[in-house]
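Worksheet: the structure to be examined is printed underneath.
One chain of protein is taken out of this complex; the other chains stay put.
Going by the order they are written in, the chains are A and B; count residues from 1 in each one.
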Amino acid sequence: MEELAQTQAMYFASLAGGIAFALSGFLAGTKKKLDWMGLFILSFLTANGGGILRDVLTDRTPVILLSNEPFLIALAVTVAGGLFKLQRYDAVENQWLFVICDAVGLVAFAITGALVALAINAPFFGFVTLAFLTAAGGAILRDILVNNVPEVLHSGFYGSIAILVAIAIYLLNMQSMLASASLLGVFAGSLILRLVAFHYRWNLPKP
Amino acid sequence: MEELAQTQAMYFASLAGGIAFALSGFLAGTKKKLDWMGLFILSFLTANGGGILRDVLTDRTPVILLSNEPFLIALAVTVAGGLFKLQRYDAVENQWLFVICDAVGLVAFAITGALVALAINAPFFGFVTLAFLTAAGGAILRDILVNNVPEVLHSGFYGSIAILVAIAIYLLNMQSMLASASLLGVFAGSLILRLVAFHYRWNLPKP
Partner (left out) sequence: MEELAQTQAMYFASLAGGIAFALSGFLAGTKKKLDWMGLFILSFLTANGGGILRDVLTDRTPVILLSNEPFLIALAVTVAGGLFKLQRYDAVENQWLFVICDAVGLVAFAITGALVALAINAPFFGFVTLAFLTAAGGAILRDILVNNVPEVLHSGFYGSIAILVAIAIYLLNMQSMLASASLLGVFAGSLILRLVAFHYRWNLPKP
């Protein structure tokens, strides 16, 4: 099934997500007065940290190191963000264009994580871990570096989307129903759910 | 010798430790107002982060990913902790039942770390690193995530127990005296030392 993760649609979804994630790294960095180099590194790590964690855990050399593209995207986002002084607009992260790209990335990254779990024959919670880590790991590393408690652990309905993606793919695979069409359904459903969750400001309860 | 780490006694010791570690993750998370999902992730990471670091460093796919059990334990601890509102009782971590389970886990995890060092023919400090990291790595990751300076680095006589376990196993192996009986002695001795250290609130000096 891993070739599904390499279709052109997935490529563009990952690209949109990579840009949105890099921008969120840039914005978090400007709040802590990072310099240009620090902003570039934080943008890159936010966009690619999840994939790096996934690859390290599954004992592969991170694919990110073997290509210039992820760096060029983070560099372009940093330069554009800095030149247009995007950090001055508090509302950037609430713009629908940003929210949609971010949600597309969240879902696309969760799917690639779940497909790696499939490839290594992981049990149920292996799907959950790899989908969650691929999708939310970059944001968690970002928050650790700028010294915040990771946002995904205490607010929003965000990491939960990655977990739902993992559950859906696990169940589809168990029923031998995993195919391009059903994966597209998972993608669309999760994306809509994330946008609804954002619009209504869903939060998980706390005990 | 690695089969020693797979005896039933070690299994139950790791289980008791996993539960205590997960509970300490749950409690640390509630102090930072994590939601249910964040609490589950922190519980899981506190219990299993040490083993994951050990496996990544020794270039193995973390065994944790290949089994549902560690997740189910963390999930059960989180749900139970939240339902019984354990975070309301400041004294949970000072209850003897908790302290004993935590100490059993500390010693059991340190032993499995040292036995991995033995298996890869590590030198003396390889034993120390792997024992320390397996036993205390989860608590360090927990403190990094909730934005505290790792407790094990500044107070208590806790990480030192893992280092003493490593030294004992290294010396026993050098004398060709490593066997089930001597390992049981290391276990019992370290456990008692930890409980004494807890009771008398030992701290290491600071320069």
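One rule holds in what follows: contacts are C-beta pairs under 8 Å (C-beta built on N, C-alpha and C of every residue); 3 or more make two chains touch, one makes a residue touch a chain.
Please read these numbers as outputs of a predicted model, since none were measured by experiment.
Participant: Touching the hidden chain in the complete assembly: which of A:17, A:51, A:81 or A:113 does that?
Facilitator: Residue touching the chain left out of view: A:81.
Participant: Among A:77, A:108, A:145 or A:191, single out the residue that touches the unshown chain.
Facilitator: Only one listed residue reaches the unshown chain, and that is A:145.
Participant: List the residues of chain B that touch the chain left out of this view.
Facilitator: 56-59, 120, 122-126, 128-130, 132, 140, 144, 147-150, 152-155, 159-160, 163, 203-207
Participant: Which positions on chain A touch the chain that was left off?
Facilitator: Residues of chain A in contact with the hidden chain: 29-30, 32-39, 41-42, 52, 56, 59-62, 65-68, 70-72, 81-83, 85, 87, 144-147.
The rule is simple: only the chains that are shown with their structure count from here on.
Participant: Taking each chain's centre as its mean C-alpha position, how far apart are chain A and chain B in Å?
Facilitator: Distance between chain centres: 31 Å.
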